[in-house]
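If you scroll down you'll find the structure; I have some questions about it.
Every protein chain except one is present and positioned as in the full complex.
Moving on to chain A:
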Amino acid sequence: MQIHFVILISKQGKLRLTKWYSQYSAKERSRAIAELSCAILNRGPKLCNFVEWRGNKVVYRRYVSLYFCMCIDHDDNELEILEIIQHFVEILDRYFCGVCELDLIYNFHKAYYILDELVIAGELQESSKRVVTRLMDSLELLVEESKEKANTIRNVIAQVTK
């Protein structure tokens, strides 16, 4: 497995998103979050974007106030993960038309959907930005359509019963 978990954490140490691909118990999860936010938030700006953590490595990248962290195996390619994070952020950006932290706070479930299109079971499944955004768009469209349809049906029913 390439990626064991993904954590988004704000500079104040608030969780924005967590996704666990390997099995972790609730206790391990909260310990991981506590240890990593302590380790990562306290790092200086010019240092490596990697920290070693319990035999694995955590690659993080900071976007203004938000840290994107991914945990990988000890011998994996850190630079690649750094770019997967960037890739993810670029897709988020395209989807939210200029993403900001608030988008992720209030629409975290959308961020989850996008992450699911990008990474499945800890492996990068799609490396084309266009494919991911197109799929997300068609989902949106479909939802809108079904909403409209429901509305029209409701209208029809309302008219009939009037």
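Please note the rule applied: contacts are C-beta pairs under 8 Å (C-beta built on N, C-alpha and C of every residue); 3 or more make two chains touch, one makes a residue touch a chain; residues count from 1.
The criterion applied here is as follows: contacts and distances are computed from a predicted model.
Student: Under which of the names "Two-component response regulator", "Large ribosomal subunit protein bL32m", "AP-4 complex subunit epsilon-1 protein" or "AP-2 complex subunit mu-A isoform X2" is the non-displayed chain listed in UniProt?
Tutor: "AP-4 complex subunit epsilon-1 protein"
Student: Even though one chain is hidden, which residues of chain A still touch it in the full complex?
Tutor: These residues of chain A touch the chain that is not shown: 1-2, 10-12, 14-15, 17-19, 23, 26, 29-30, 33, 44-52, 54-55, 61-66, 77-80, 82-84, 86-87, 89-90, 92-103, 105-110, 112-113, 116, 120-121, 123-131, 135, 138-140, 142-143, 146-147, 150.
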